[in-house]
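With one protein chain held back, the other chains of the complex are shown just where they sit.
Take a look at chain A:
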Amino acid sequence: MSTNVVMADKQHQLRTAPFDARFPNQNQTRHCWQNYVDFHRCLKIKGEDYEPCQYFKRVYKSLCPNDWIEKWDEQIENGVFAGKI
């Protein structure tokens, strides 16, 4: 999230998900999905307390509708998530 920075005022830096060449078109659904899956993969590979994994969390929080995030979180808790983590 370091490449797209807009200075709002001195205290807050507004940022959003940076451009990803794998998802160049208008439909960013897969961008959202991929970052959600990558966040959980990162937690699994690097451990729960690895701070740089939060990069993926910030990206998917910017991109994904909150409904989807809640639905997927529930699915992960219930063990029925469709992605490969």
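Everything that follows uses one rule, which is that a residue touches a chain if its C-beta (ideal position, glycine included) is under 8 Å from a C-beta of that chain, and two chains touch if they have at least 3 such contacts; residues count from 1.
Following the convention adopted for this analysis, contacts and distances are computed from a predicted model.
For the omitted chain of this complex, the UniProt record lists the protein as "Cytochrome c oxidase subunit NDUFA4", which is one of "Cytochrome c oxidase subunit NDUFA4", "Protein YIPF", "ER membrane protein complex subunit 2" or "DNA damage-binding protein 1".
Checked against the full complex, the candidates A:Q11, A:N25 or A:N78 give a single residue touching the omitted chain, namely A:N25. Touching residues on chain A toward the chain that is not drawn are 1-3, 18-25, 27, 30, 34, 38, 41-42, 45-46, 50, 52-53, 55-56.
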